[in-house]
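Of the protein chains in this complex, one is absent; all others appear in place.
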Amino acid sequence: METINQIFDFLTDPANYEGPMGIPTRFYEHFLMSFQSLALGTLIALPVGLYIGHRRRFEFLAISVGNLGRALPSFGIVALVYVFAYDLPGDIGFWPTFIALTLLAIPPIMLNTFVGIKEVDRDTIEAARGMGMTGREILQRIEVPLAAPLILGGIRTAAVQVVATATLGAFTGWGGLGAYIRDGFAVRNFGIVGAGAVMVALFAMTTELLFAGVQRVVSPRLSSQRPRWKGFRSPIGPEGDVVYESAGSGR
Amino acid sequence: MIVAQVEGAPFIQWSWVADRTDVVLAKLLEHVQLTVIAVVIGLIISFPLALWAYRHKKVYPPITVFTGLLYTIPSLALFALLVPYTGLSLETALIGLVSYTLLILVRNIVAGLDGVPADTKEAALGLGFTKRQLLWRVELPLALPVILAGIRVATVTTIGLVTVAAFIGKGGLGYFILLGFDRLFPTALLLGSVLSMAFAVVVDGLLVWTERLVTPWSRSRKLVTT
Amino acid sequence: MSDVAISLRHVSKRFSQNGGPAAVGDLTLDMRRGETVVLVGPSGCGKTTTMKMINRLVEPSSGTIEVDGTDILKQNPVELRRHIGYVIQSIGLLPHRTVRDNMATVPKLVGWKEGRVEQRIDELVEIFELDRELLERYPAELSGGQRQRVGVARALAVDPPVMLMDEPFGAVDPIVRERLQDQFLHIQEELRKTIVFVTHDIDEAIKMADRIAILNKGGVVEQYAPPEEILREPANNFVKQFVGVERGLKRLALTNVSEIEVEEGPVVTSGTSSEDALKEMERFDFHWTAVVDEGELKGWVDVPSVKRVRTVSEVEPRPFSAYVTEQSTLREALDSIVTSRTHVAVVAIEGQRYKGILTLERISREILS
Partner (left out) sequence: MRSFRSSAHGAILIALTLVLAACGSGVGDDDGDSGSDGNGGGEPIASQMILGGPPECPERPFCLPGLEETYGLEFESFQPLDVGGPQTVNALRNGRIDIGLLFSTSSAIVANDFVVLEDDQGLQQAENITPVVREEVLDDTIQSSLDAVSAALTTDNITELNGRVEIDGEDPGDVAADFIESEGIAPDGSGSGDLTVGAVAFAENQIVAEMYAQVLEEAGYSVDRQIDLRSREILYPAIESGEVDIAPEYVGTLVLFLDPEAEGGSDPEAIRSELEPLLQEDGIALLESSEANDTNAFAVTQETADEFGISSLSDLADPAE
């Protein structure tokens, strides 16, 4: 499998670790872009999800955004945003990639937050109201903590999707780890493509494990969800994924 | 100034779309074909894997780690890495797409089987079901809702990923997205994205409908009181 | 020995390999055909494990178990289970099948023809007095009591000679449980199955059992006898403590009025003169007497009301506030003795034909014998 040797050579060649095209720079670019877009996506989606879940109004909005978000091809979003935003100032491809990734991050977070809050047991809320808690206190002290595992699940799904889709950003002229895939593919050097793929996969895997850890720390006693599988909890993939249709909880 | 977008021209050039309805149809067909085959093969592979993992718990972690690893490889890279071996062919696209469905399908099948209440299984065994009968007549039917949910997520994800295969010429509706992207031509881009999204929503609805149809018992109708 | 339906010889079950305590040590037990044997005892006494060994849901570690004379280890376990009814507390109806399909499960497994299956389902609906409209429903739509009856019916679908029941009525509320128990006793009288019934409730055991096996930790049989015998002579402290207080009352609940002879009590007819009536009351040292015409119980009159008249007929006899029939239990008789002003339980068949009376002494004499 000479591709594997090529990958190994590329990753071990010190020359690839310097300069603007070097691995550290592009890794940092990829991290920064992913973190920024995820953070902005969370900032937008979380409050909306909390509001809809708490107030139980515009529920249809959260559900359709969630489901449509899953249906939208991420490549489509990146291309669409590029066509309209390529002329914005800043590095080439920065804004198109950033906006596209933020849009991608919103649906899973909003849907999971909404479902997480909505599925908090009504009696607990009644009891809290009975004790004289205000709406805000209920949200803060009871709803958010109980919904935390599902919310984190949503952020986790969004994070992995953002990290993976950031590779497509390279085609808009932006950098990131996707640049190795783009450049390798263009000159048919599959060692570089493989190296790019391995790095992105590792990045996505660590993101997944990081969030899985946080989720497990937050959720052992809080989550009313039955643990999906005794013993080994698979850390990868859309764990926090919520398949939800308005008719009833599809979970 | 968007190079390909002449001032004054309507945002979406319907005429452009109207001229090539045959191409649109062909690409939609390719998209459907790729999605269906990928999910079906995904099921054929993940079903035995899930059963094996369900029966032998210790096998589950390695399977999920392996399928998880496949899941995190960016789709474009996976397609590109397959090109030297299987060329710019349907096989390349399919291998890539199938490998993405495995994690979701295996996990949901196992979760579905794991969700079957122990006492129902015990009662069935007590009545005289063999292990095989237990699996096909009790465990799988009861696991069906969760399995179908897995198929839904896998299908919708696959529909999205097919578009990326446009980079190796087998992208279904992704052809229009790539064309629109290369030429900064919104009409083609919107056509590709909206159509594949609509296709995903329709398939999603269809699968929800089949889930209802296939599991009449899961909705408890009015409780009969004596 | 031929009438032994199930025999357990030195049966043991050890779950942990590394020499932990055996769930069931060395159990030997015989159960006669058509007999309801109840295994009762504290949790961890191996009652459920023992029961599950009979249909090999739990494989015995050692010893032999024979059902209808054949060693179960020689039979194919699946085949074995198809001919042993099996009911558990959570019932385990197949949620994805209608009530009809649930009941038809075993008949179809053993390959009955469609017609025979349908005919059997009609019989079961008859026996268990199920509402036909339920047949097309799903288990989730039934009440606890209904689900329970369907569960037992399903277990009896192929009319198995032996039935295993693990706390079958545990999951329903007391009132429904009472009704289910009575109904089941009624059906058992008809069907005369050999039943192994597991419960932790001693009262249920006393009510349902022909014989009770009181088990201690590790499947040790502390006593294996009919309920009356266990109540009357608990074999040891464990049994005494397990059966608990009110043993006497529990025994009373077991014997019917018809099983003991009734005492004579003061009886007059409407035509009796007041003096004779007074003499009759004096004879028994009672301050009242029953009025019976041609065996028809009219009521009772007391000394003061008789004194004022010449014949009993001029006095309006007062009805007995409580009376017992031959089917009532001694416990019910005791209850009416204590609650009625006459301090006596009048025994009348179908509430009219006077038989006699039962006094407190008579009943306590019965207990002490």
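Note that the chains take the letters A, B and C in the order they are written out, and that residue 1 is the start of every chain.
We take it that contacts are C-beta pairs under 8 Å (C-beta built on N, C-alpha and C of every residue); 3 or more make two chains touch, one makes a residue touch a chain.
Since the structure is predicted, the reported quantities are computational estimates derived from the model, not experimental observations.
For the chain that is not shown, enumerate the shown chains it touches in the whole assembly.
Touched by the chain not displayed, across the whole complex: A, B.
Touching the hidden chain in the complete assembly: which of B:Gly87, B:Pro117 or B:Gly205 does that?
Checking the options B:Gly87, B:Pro117 or B:Gly205, the one contacting the hidden chain is B:Gly87.
May I ask which residue of A:Ile4, A:Leu61, A:Ile92 or A:Ala127 touches the chain that does not appear here?
A:Ile92
Of the residues A:Ala128, A:Ala179 or A:Ala204, I need the one that contacts the missing chain.
Considering the complete complex, A:Ala179 is the one touching the chain left out.
Which positions on chain A touch the chain that was left off?
Chain A touches the missing chain through residues 20, 32, 35-36, 38-40, 42-43, 46, 86-87, 89-92, 94-95, 98, 144-145, 148, 151-152, 170, 172-173, 179, 182-183, 185-188, 217-218, 221-222.
At which residues does chain B meet the chain that is not included here?
Given the touch definition above, chain B has residues 1-6, 9, 13, 16, 19-20, 83-84, 87-89, 166-167, 169, 175, 178-179, 182-185 touching the missing chain.
Here is the rule we use: only the chains that are shown with their structure count from here on.
Based on which chains touch which, is the overall arrangement a line, ring, star, complete graph, or other?
Drawn as a graph, the chains make an open path, so a line.
When you average C-alpha coordinates per chain, which one falls nearest the overall C-alpha average? Tell me, please.
B
For the pairs B-C and A-B, output the one whose chains share more C-beta pairs in contact.
Between the two chain pairs, A-B has more contacting C-beta pairs.
By mean C-alpha coordinates, which chain is most distant from chain B?
C
Counting in whole Å, what is the centre-to-centre distance of chain B and chain C, each centre being its mean C-alpha position?
Spacing between the chain centres: roughly 58 Å.
With chain centres taken as the means of their Cα atoms, state the distance from chain A to chain B in Å.
19
For the complex, give me every residue of chain C touching chain B.
55, 57, 78-79, 81-82, 86, 88, 90-97, 105-106, 109-110, 131, 133-134, 137-143, 145-146, 151, 154-155, 164
Which stretch or stretches of chain A touch chain B in the complex?
3, 67-68, 70-77, 79-80, 82-84, 86, 160, 164, 167-168, 171, 178, 181, 184-185, 188, 190, 193-194, 196-197, 200-201, 204-205, 208, 228-232, 234-238, 241, 243, 245, 247, 250
Where on chain B does chain C make contact in their complex?
117, 119-130, 133, 138, 141-142, 215-217, 220-226
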